[in-house]
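Submitted below is the structure of interest, expressed as structure tokens.
Only a single protein chain was left out; the remaining protein chains are all shown in position.
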Amino acid sequence: MYKKTLALLLVSLMILTMAFTGCSKPETETAAPAEEIIKVGWMGSLTGDQAVWGQCELDTVKMLFEEINAKGGVLGKQLEVIGYDTKGDPQEAVNVAKRLTGQDKVVAILGPNASGNAIPIAPVLEQAKVPDIATVATNPKVTVLDGKVKPYNFRVCFIDPYQGAVAAGYAIEVLGFKKAAILYDVADDYSQGLTQFFEEFFVSKGGTIVAKEAFKFGDVDFRPQLSKIKDAAPEVLFLPIFFKEAALIANQARELGITVPLMGGDGLPSEQLFTMAKDAVQGTYIVNHVDYDDPEVQDLKNRYKTKYNKELELNGYLVHDAVVVFVDALERAGVADSVKITEALETTNVKGVTGQITISKDTHNPEGKDAAIVKIEGDRYVFQQKYSAK
Amino acid sequence: MDLYYIQGILMLAGINLMSVLGLSLLTGFTGMFSFGHAGFMAIGGYTSAMMTVNYGWPFIPALLMGALTAALMSALIGKLTLNLKGDYFCIATLGFGEAIRLVLDNVQYFGGARGWPGIPNYTNFTNVLIINIIAIIILANIIRSRQGRNMIAVREEELASQIVGINVFKYKLISLMISAAYAGIAGGLMAHYMTFLQPKMFSLVKSTELTIIVIFGGLGSISGSVLGALVLTSLPEILRSFSNWRLVIYGLSVIVIMISRPEGLMGGYELTPSSMKKLFTRMRSKKGNLPKSMEGGDTL
Partner (left out) sequence: MSRFLQQLINGLSIGSVYALMAVGYSLVYSIMNFSNFAHGGVIMLGAYFGYYYLTKLGLPFFVAFIASALTTGILAVVIERGAYKPLRERKAPFLYFIISAMGASIFLENIVIATIGPTFKSYPEILSRTPIQLGSVTLGRIDLTMFIISAICLALLVFFIDFTKMGKAIQATSYSVKASALMGINTDLVIIVVFALGGFFAGIAGVLFGMKYTVYPQIGIITNKSFIAAVFGGLGSLPGAVVGSILLGIIETMTSGYLSSNYRDLIAFVLLIAILVFRPSGLMGKITEDKA
């Protein structure tokens, strides 16, 4: 019995220790006194299947804040980021939003990157009156629900219907493809959304979807679906998915003798695509947020690479713009107050690396943002043209 | 600590507790192990959300409808799989949970994988608390009833129970249905707490979490389940500052807890005034007395 009591004591001690370390104030990177600091929240996946993007976002925000602070900060105050992991889980996202707004008292939140996380935090934001700037949450319902704009949700990326229309329009009007096949992830919200809008627009422009096949997140072998797609003889294979699956699909498609070009949305661009499937993805068209040849984009990319010795993922560019939009709103608000910042956010018109960002008061989306079409040639994303769907 | 944040965690713990209570009846008192309880939560959540959003039902009847649907679904699955042994039943429930999720991913009526936003925010701290208290009282009564004792008999010695005339299959089925109904209510509470449903929320990880809570709290102990739900729902929150080391520590804690106190926090005991008294007497006599199920069979 003594042994058991001892074990129980040890376990409770362990939990208590954790509780205390958890409750203690997170270490601040700057030694400035509290009133000289503006706290900004970040949320996203640091663990789980989306961790690649989350880590990159948080690293980028840290880097940008360091740079801003070195130049004297904003409104004479230092910026500090408090970033928490959501595991990509909606339930965790709500907890994080409550913690950031309730306990850490941040003035604004950057992220999350997943639409499924950005949607459920809306009631929390409304109650706390803290604005959120989502990075790559492309579901229209993130900012507008049943025709009503959500007062505290903003984003810096374009939305699924737009992206789907751009991809379909470019495929059918510029490239002249009439028959498309789609291979999508049935368990993923981003993939389902993009698929739906691509299909609608492609068909409305007179094209036909000759095959629409699905896989489920976690799959690594797509040859059963690809064999079926091969028989349908499409002119282009649309992949509304992320780059890991896309790279595997590209390799397996080529093995099966599918030679048609591939096409994808903003889930595809990554340096990783080349290490995994360089030969197989040649000639792929991608609807992207950024034009990699732009000098400002190059500059950000190099700064990140020098600091972390890693390649900057696409999310890094968008979180950069979220930071730009936030800093701009903060400066115009003139005071670190979340309601004033929200008001300022509604009239944002600022230039980021992904283009001019003009937030619409009615939708809280950046309006009139062109998509950049890039094509993979060698190990580069070659800029084709700016394209917007009509 | 901020009250709003704490309340959020407590509500989440309360919602988890609803499923855990059901699972506790199934695993702790009847001796069956399920990996598909997130599936029952999903059924309850989507059904009750459908009732409130599309048919304008009030909250409580919608919750009960969710519970009923989950229970009926479990009866169907139970009919087919309850005769299976140990791990076979486990994998069957695992497959069931994943199958439910796949169906929800595909059904566009419920928003598919993109989720279902705009569910009214009916869940609040008070009704979670009241529902949990009612649930605990009902569960405690079930366990003390004849049915409950029969379930425990099934857990202890399935074959012997059969011989003395207990209809093993029937009690397993009742236990599964009640536990699915509890999970269904938890799903409904979750839907009206998050105001958003997405099949991703009901993954295998969620089922695993629930099972870990039951075992952590102690098999065959309701107060253990309550403590377990409180501790293990807040543990990841407490560990939040560790960012990506958080789950490393969580995984390690699970192992440490299992090997240092495998009978769980409460180990089959209940926190009632009389049990506290007994505990002190036993501590004085320095002799532990584990319930039979904790000693293990002759597997090893």
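Order of writing sets the chain letters: A and B. Residues in each chain are counted from 1.
One rule holds for everything that comes next: a residue touches a chain if its C-beta (ideal position, glycine included) is under 8 Å from a C-beta of that chain, and two chains touch if they have at least 3 such contacts.
Bear in mind the structure is a predicted one, so any value in this text is a computation, not a measurement.
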> For the chain omitted from this view, which of the shown chains does it touch?
Replying inline: A, B
>> One chain is left out of this view; which of A:66, A:173, A:213 or A:337 touches it in the full complex?
In response: A:213
> Where the complex has a chain not shown, which of B:10, B:53 or B:102 is the residue touching it?
Replying inline: B:102
> Out of A:135, A:153, A:225 or A:354, which touches the unshown chain?
Replying inline: A:225
> So that we can see where the missing chain sits, which residues of chain A does it touch?
Replying inline: 47, 49, 51-52, 55, 186, 213-218, 220-221, 223-225, 227-228, 231, 244, 247-248, 251, 254-257, 272, 275-276, 279-280, 310
> For chain B, which residues touch the unseen chain?
Replying inline: 27, 33, 80-81, 83-88, 90-92, 94-96, 98-99, 102-103, 106, 158-160, 163, 204, 208, 211-212, 215, 219, 244-248, 250-255, 258-259, 262, 293-300
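Throughout what follows, only the chains that are shown with their structure count from here on.
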> Once bound in the complex, which stretches of chain A touch chain B?
Replying inline: 1-2, 4-5, 7-8, 10-11, 14-15, 18-19, 21-23, 26, 46-47, 51, 55, 83-85, 87-92, 94-96, 98-99, 101-103, 115-116, 119-120, 122-123, 127-128, 139, 141, 145-146, 185-189, 191-193, 216
> Inside the complex, what are the residues of chain B that reach chain A?
Replying inline: 1-5, 8-9, 12, 101-102, 105-106, 112-115, 117-118, 121, 190, 194-196, 198-201, 231, 235-244, 246-247, 249, 253, 256-257, 260-261, 265, 282-283, 286-288
